[in-house]
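For this depiction, one protein chain was excluded, whereas all remaining protein chains were kept in their positions.
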Amino acid sequence: MKKRLLSLGLAAVMAMSMTACGSSGSTSDSAEETGAASQGEESADGATFKIGGIGPVTGANAAYGQAVANGMELAIKEINEAGGVNGYQIEYNFQDDESDPEKAVNAYNTLKDWGMQLLLGTVTSKPCIAVGAESEVDNLFQLTPSGSAVACIAGSNAFRVCFSDPDQGRASAQYIGEHKLATKIGIIYDSSSEYSDGIRESFAAEAGNQGLEVVASEAFTADTNTDFSVQLDKCKEAGAELVFLPIYYQEASVILKQASDKDFKPLFFGCDGMDGILSVENFDTSLAEGLMLLTPFSVDEEGSQDFVAAYEAAYGVEPLQFAAGAYDGIYAMKAALEKAEATPDMSVSDLCDAMKVAMTEITIDGLTGEGMTWNEAGEPNKEPKAVKIVDGAYVMQ
Amino acid sequence: MSFLSYLINGISLGSVYAIIALGYTMVYGIAKMLNFAHGDIIMVGGFAVFTIVSTMGGSSAVGILVAVVICTVLGVTIEKVAYRPLRGASPLAVLITAIGVSYLLQNIALLVFGSNARQFTSVVNVPALKLAGGELSISGVTIVTILSCIVIMIALTAFINKTRIGQAMLAVSEDRGAATLMGINVNGTIAVTFAIGSALAAVAGVLLCSAYPSLTPYTGSMPGIKAFVAAVFGGIGSIPGAMIGGILLGIIENLAKAYISSQLSDAIVFSVLIIVLLVRPTGILGKKMNEKV
Partner (left out) sequence: MKAYKNKILVQNLITYGLVIICYIVIQALMAGGHINSLLKGILVPLCIYVILAVSLNLTVGILGELSLGHAGFMCVGAFSGAFFNHAMSETIASDQLRFVIALFIGAAVAALFGILIGIPVLRLKGDYLAIVTLAFGEIIKNVINVLYVGIDGNGFHISVKDVASLGLEADGEVIIKGAQGITGTPKTATFTIGIILVLITLFIVLNMINSRTGRAIMAIRDNRIAAESVGINITKYKLMAFSVSAALAGVAGVLYAHNLATLAATPKNFGYNMSITILVFVVLGGIGNIRGSIIAAVVLTLLPEMLRGLNDYRMLIYAIVLIVMMLMTSSPKAIEYRERILASFRKKETKREA
């Protein structure tokens, strides 16, 4: 018994010391992260808008969360330097959710304690649904830059910047059909991802209308996302001329490599998750030659040059479309705040009600689409762009 | 033709599992512990080669050599720092420590290399073999993986049966107390086992990443678990068992993916394991231990 008590005591002491250094760490850290720019005009009473962000900055999806955090920071810094919104500065705070719904709700509550008034997030779909249920109860305005599953914006307080999954699937099928890229289609998708499965479902439904024949539809899961030789063999055997990849670029880079090892050279076609494939470290970009993708954003189009330059200067990497989505999200919030003539002293719920109306009235020329508008359901209205990879660069079609 | 293709890919995957499983099974046989961190040593090996070859521009041979050295040193260090003090403690305590070491390696890699997946440049530059008039194409990596597996198997068997250290290993795994009495340096023998197991993990890491070219801090964990399953499948503690278990597991996994369901392949692999263990509770080649009262 003594031994147990002792070990428990040790555990407690350890944990205490950990939490102690943890909390001291967090204060210094949050002071760093939540830098309300002191330059620019301070509003009379020193009030600020507090925007929270949630996304995975550690774990397997960290690249997306990091991109959103960066895009958000960049936009807020620009806005603050230009004098803020309605004369008020913006403060921000980005919390990690490891792409886990439970952690996301914790992150949401942490942000509420911090005093969040508006939420940009979450980045991935499942956490977004979980947080959406919470924010709906609190009536806190939520704008997700990249939560594309249908249920992500179920609440009337929730809007999104990206396309919904069904929209992307439908648009992809239409594009392939209209441009007569191929008739025999193979699909390789991640059945454990809402994003991937959602796109595949609507793609398969629309394919028939476009005269496309889905000859193979092969799934993998998060546990088996390293070896695609069987799925590729099946597509090859079925005689697919075009392989549709509604998946993220990391897996796609492996698929392209393995396909080339197999001498299998169909046309590959992806969605917005494919964006970023050229920046995979050490990826042989010649493998992606001819790859097409539908994406709202590309680093090479004219309108995004300033953003790309600023982003590269600040973070040393090329922005993913997630970063662009977050950047647009912040500017959409700004436009809506201005439209609603909102002030930071409004209650969270009043602010949300005002934002809900204002969001449907604004029009934004953003990085991820020109003349973007939102409907009451929270869906954006914008045109997808088709991009083809030629000589190791994205080229608009 | 496609069946042959699936089968060969399965053998190739299975060969990687087998090499990893050899490390598991040797450590288990001799130190009587599950080294949960074994899978993460594979990942370290992968990153070592990646850093040398792709980042610093070294040659493949240097890369592999450095990776083997790093992993060997790492394996021995982990054994010394984390496992040796726990010799004689409950198996559960050792298992939890091993899990801790696994988390530690993953998170250090996460800090150093970040979570973005890297495309691993294959260090195997053997042209693909085309058979049956180009109908069946076997990639170079597949050939090299299968050959390495066979070579390692032969070398390891010879090492254990022909050298003094190998004999000492057998003695320690048979009866640690008696081995100590015979003047065998048990700690030293266990350290050598970890060194060999980790060196094999480095080789496995290179082959794994060459065949499935995505490298992240979590690359080693699932193959690690599967290899562990393979080791149990073949009879944990038995070297030929690990080999057979690994290759069978790879074949089952690939054929299940091809003919049953690509999503259920893991469930099928694990079900086969369960069935085997229920029919032969000590695995295919495991020795039956009589219970002492």
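Some points to look at:
All chains are identified by letter, namely A and B, in their written order; residue positions are counted from 1 within each chain.
Simple rule for what comes next: a residue touches a chain if its C-beta (ideal position, glycine included) is under 8 Å from a C-beta of that chain, and two chains touch if they have at least 3 such contacts.
Since we're looking at a predicted model, the values are computed, not measured.
Residue A:Asn106 is the one among A:Asn106, A:Ser156 or A:Thr343 that touches the chain not shown. Across B:Phe3, B:Phe159 or B:Phe270, the single residue that touches the chain missing here is B:Phe270.
Between the chain not shown and the residues B:Ile96, B:Val151 or B:Met182, the one that touches is B:Ile96. The chain omitted from view is touched by exactly one of A:Asn86, A:Ser156, A:Ser191 or A:Thr360, namely A:Ser191.
Touching the chain that is not shown, out of A:Lys50, A:Lys126 or A:Lys236: A:Lys126 (per the contact rule at the top). Counting the whole complex, the residues of chain A in touch with the unshown chain are 2-4, 6-8, 10-12, 14-15, 18-19, 22-23, 25-30, 57-58, 95-96, 98-102, 105-110, 112-113, 126, 129-130, 132-134, 149, 151, 154, 191-194, 197-198, 201, 204-205, 221-223.
Where chain B meets the missing chain, the touching residues are 28, 34, 82, 85-93, 95-97, 99-101, 103-104, 106-108, 110-111, 225, 228-229, 232, 236, 261, 263-264, 266-267, 270-271, 273-274, 277-278, 281-282, 291, 293.
Here, only the chains that are shown with their structure count from here on.
Averaging Cα coordinates per chain places chain A and chain B 36 Å apart.
For chain A in complex with chain B, the touching residues are 58-63, 191, 218-221, 223-227, 229-231, 233-234, 237, 250-251, 253-254, 257-258, 261-263, 280-284. By the touch rule above, chain B contacts chain A in their complex via residues 2, 5-6, 9, 13, 50, 54, 110, 114-121, 128, 137, 139, 141, 211-214, 216, 218-219, 222, 254, 257-258, 262-263, 265-266.
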